[in-house]
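All remarks here apply to the structure that follows.
Here the complex is missing one protein chain, while the rest keep their positions.
Up next is subunit A:
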């Protein structure tokens, strides 16, 4: 007799290209958080990126083809979850928009979008997780990434869970809802402006005196970490999922491995 565990919802993890390439530990933290909450997590191999670079560059055709590929790969799951408000926003808000002129494809995209969630809000709002079993020594400040905040309403959810992390103290920054200047290809197309915006951001981060910066989007995190490191700051930068999962042994973003 096989000892199959109670099934729980079947979740397809949309890893996101940045987590896949730069920081797999965020993906594993996401898996742990959802498995702890009773989900069966699978990772379809037929995924690369959500297509946002094409969509935001005005290349609708490629964006549509990538969207079709993602929808096909994730249709079998009860939920589709991404450790990023930006990618989840793309899947949930913009995929349907891409198929507006094709009623059938549009309906399919709408049904798909209905199952898509950003990781932390999925834990709190869908799985009703109210606390996590993790410890973290030190103070953190949390940046609200734009898409998660304004497209998906992610704001209180991460703070609620962070407050249940043993030993963790939250020190809010001024204007946590102001853009960090990443903006996808914006940061390399308009580097001077992006630099000005991220410099304002790192000022507000440093002012808090927090030892660690957290956010829910790796693009923003790499931008802010890259700037903080260039400025010589010792503030560590991590994805919020790493802290919530208690998986902070990997070096922080942009830091060298210890030992």
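As a working rule, contacts are C-beta pairs under 8 Å (C-beta built on N, C-alpha and C of every residue); 3 or more make two chains touch, one makes a residue touch a chain; residues count from 1.
One rule holds in what follows: contacts and distances are computed from a predicted model.
One subunit of the complex is not drawn; among "Isoquinoline 1-oxidoreductase beta subunit", "Disulfide reductase", "Iron-sulfur cluster-binding protein" or "Anti-sigma regulatory factor", its UniProt record names it "Iron-sulfur cluster-binding protein". Note on the undisplayed chain: of the listed residues A:39, A:71, A:197 or A:215, the one touching it is A:197. Of the listed residues A:23, A:115 or A:143, the one in contact with the hidden chain in the full complex is A:23. Considering A:10, A:137, A:163 or A:230, the position touching the chain not shown turns out to be A:230 (whole complex). Considering the complete assembly, subunit A touches the hidden chain via residues 15, 17, 19-25, 27-28, 43, 45-49, 51, 53-60, 62, 65-66, 69, 97, 146-147, 150-151, 177-179, 181-198, 200, 222-223, 225-227, 229-230, 250-251, 253-257.
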